[in-house]
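What follows is an incomplete set of chains from the complex, kept in their original frame.
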Amino acid sequence: MKTNDTVIRFTGIGGQGILFAGKMLAEAALSAGIHPCFAPSYGAEKRGGPSECTVILSHGELPSPCASRSQAAVVMNGASFLREEQRLAGGGIIVVNSSVCGDLKLSRADLSLFPVPASELAEKLKNDRVANVVITGALAELLGAHLGIQLSQEHLVEGLKRTLAGKGDLMAVNTEALTCGQEYARSLASQ
Amino acid sequence: MKDQVELVSGNRAVASGALDAGCRMYFGYPITPQTEIAEYMSAVLPEMNGVFLQAESELAAINMVYGAAGAGRRVMTTSSSPGISLMMEGLSYLATAELPCVIVNVMRGGPGLGNIAPAQGDYFQAVKGGGHGDYRTPVLAPWSVQEIYDLTRTAFDLADRWRNPVFILFDGLLGTMMEPLRTREPIPERAAPSWATTGIFAHGANDRAPRSIYTLHMPEGALTEVNRRLQAKYREIAREEVRYDEHFTGDAEILVVAYGSVARSALQAVRVARQQGRKVGLFRPVSLWPFPEEALHALSEKVRKILVAEMSSGQMLEDVRLAAAPSCKIDFLGAMGGELIYPGTILSRLQEE
Amino acid sequence: MAVLFSRPQSLTDTPFRYCPGCHHGLAHRLVAEALDELNLREKAVGIASVGCSVYTNEFFNCDTQQAAHGRAPAVATAVKRARPECFVFTYQGDGDLASIGMAETIHAAARGENISIIFINNACYGMTGGQMAPTTLPEQKTTTSPLGREAAREGNPVDMMKLLDALEGPAYLSRVVLTSPGKQAAAKKSILRAFRAQMKGLGFSLVEILSACPSNWRMTPVEALHYVDEVMAKYYPPGEVRVAKEVLEG
Amino acid sequence: MVEIDTERCKGCGLCVEACPRKILALSTEFNKAGHHPAVLLDPDRCIYCLACARLCPDLAITISKEAETV
């Protein structure tokens, strides 16, 4: 179903910071004046189970939090690739953490795949827990380039800040991760 | 000034709404998907000189609500489906003693232990009365984080206005999802009402008669009298507290009726259908009790068909059938056990026409 | 004329609805006298329970709430936390406190809620016509233990004093009987201590009163009075079980 | 003075049992509620021990005394 909303799905397994990534994007959108709706979905296990969330960016109107089709997907763990691929609407983009998922191939021609070695990039930042922020940085960049959602560096940093709320000491490394992801995405574009 | 927009979950919005309404007492027991409310309250209430107490069970929680409400404080409990079932006796007592309080059910998949996915299977329990006897509670059904906050504040006012427990009913999706929330100026807790058991000495001159909160009415005719008074009150509430929301209903030939998060899917479907030139509209009950019978009846006389969309086997459906004009065809789109209703599914049903 | 004995202020003038010879009336009077003596009537909120004493709210001359069956401790917990300046006590039967309300009783005690409980143990469900209670004595016949209570079938009696004494929360615990003026004096002392424990903010206090239910015991009031002393008090020995030292101070 | 409110009295006999002087008894008359109320047979022998009043579950007994003799 076609609407004016942009639906972005984040998937992975527990512990990868999926909810953080989604929430950060939603916060960034909010600071950019876009109405975000962030919907997590949990399994029953406390750890290790599949983890997923959806961020819907809309302009002014209340979107449905139930979105079957997405415009963008972030895949942190290979297991959910196929499913997300199917759930994307034509013209959608799919950003995968290639450090974990390895080489994935699209089976649909109307989508664009962007492999980002987020874990490796994060390890270079000496903090393998920021892979989620790296990939979100890349996503933000791609949202601008492909789906017309402009989130400035400033808004993204603001999103990070609000999501980290209280854990101020983590700002530096996360901002670095963000920039690193953005840059990587830009480099993809220029390739 | 609290005029800032924050990204918060529906659960958090319940807590903020209650606090901003001057509620300083919370009793509850953990249960997914709404434990966040209790957790938030446990962190902030002690700082505000309020009371957070994790009750030993939902049974204890609802009876603590009875005690605190009877003592004249603004008080809230929150839970999810199985936990709410344990409150049914207490709820009937609260309604009988006419104690104002707010009870939030963030519904999950049932019946039984079920699962923790969103559902709307507790409509009957909230609206028709899951406890014994002829009592009613206003039931408010928000559809966004903002409205959760707003209606939570409203709920406290309704509770006081009518001396009655008030239910807030929404599914776990609304509870856990985050949206921008604009809070309003918080108000301080209102003073103890004139019937509250505050101890005689609380009354300036110390001359008032003892007060009692009770629900046993043995003398012949006494309980009948109580019921008459309650029913008269319920009729008044039914007249004065109807809340609903309409979208694109002006010239609609098909009307979707949905509440809570399903209404959001419905609105999206309706918007798209409108773009396709279909004359469809959305009617959203905001108060499930009192159900907006008259408004819906009026609309039902104009439309060709009503589509009820609901995450249950068809509970609100009955109220729609009771309200709608006999001429109006009624279709149903249900989902159970944590299944969601997507805009696309509603749209296809609208396109079938 | 000097009045040597009359109705305490903390009782209303309403005649009790209890059966002839029922000790609920005696318990009411002692509680009311304690409220009078400690000047608590005006700050008291009494919580009635479901049982023969469900009408307690008609008898105590203070603010009252009537709780659902078994839930008085939960109600009292909330009232006390809602109005810490009030004096909050519950008045509960053994079916109410020790059967359906066991969880609420134990948890209020464990939390050390600053409330006082008057616990009327008459070894049966009075109001509903004499069914077995957790406190029913071994071999005692009731309408739901018609063969006499037997551990293998109906289980062992519950001694609430022992049970509550296993928790840290209680500041004062005592068991009393009301069968003679002397024993009533001891009972009154216990009630006063329980109330003082709350006034001093020491936490949970409870006085268990072994109490006659002539109607359901199928005894005359006088026989029932003696049964309390000769049978019940043997099984449930009266006496103070827990006295936080601060209760006695000052 | 031992006053028995015969309408409050339920004829339980606890006062009779409690009185050390055995000067109380139950009347053969009925009160309105159908009970045989307690009666004081021999006021002069009363020692004002209050036992009867204390044992009365229905607070039917009030006891007072001439001020000078207290």
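Quick notes on this structure:
As written, the chains take the letters A, B, C and D, and residue 1 is the first residue of each chain.
Please note the rule applied: contacts are C-beta pairs under 8 Å (C-beta built on N, C-alpha and C of every residue); 3 or more make two chains touch, one makes a residue touch a chain.
Note that the coordinates shown come from a computational prediction; the quantities given were computed from them, not determined experimentally.
Each chain type appears once in the view; in the entire file the copy numbers are A x2, B x2, C x2, D x2.
Here, only the chains that are shown with their structure count from here on.
By number of C-beta pairs in contact, B-C leads when B-C and A-B are compared. Chain B and chain D, compared by their mean Cα positions, are separated by 59 Å.
Computed centre separation for the pair chain A/chain B is 34 angstrom, with centres defined by C-alpha atoms. One finds 63 Å separating the Cα centroids of chain A and chain C.
Across the assembly, chain C contributes no residue that touches 2 or more other chains.
Counting only residues that touch two or more partner chains, chain B has none.
In the complex of the two chains, the chain D residues touching chain C come out as 1, 8, 10-14, 16-18, 35, 48-51, 53-59, 61-67, 70. Of all residues in chain B, only 5, 7, 32-33, 115-117, 143-144, 173-174, 176-180, 261, 264-265, 267-269, 271-272, 340-344, 347 touch chain A in the complex they form.
Put simply, chain A touches chain B in their complex at residues 1-3, 5, 23, 26-27, 30, 35-42, 44, 61-69, 162.
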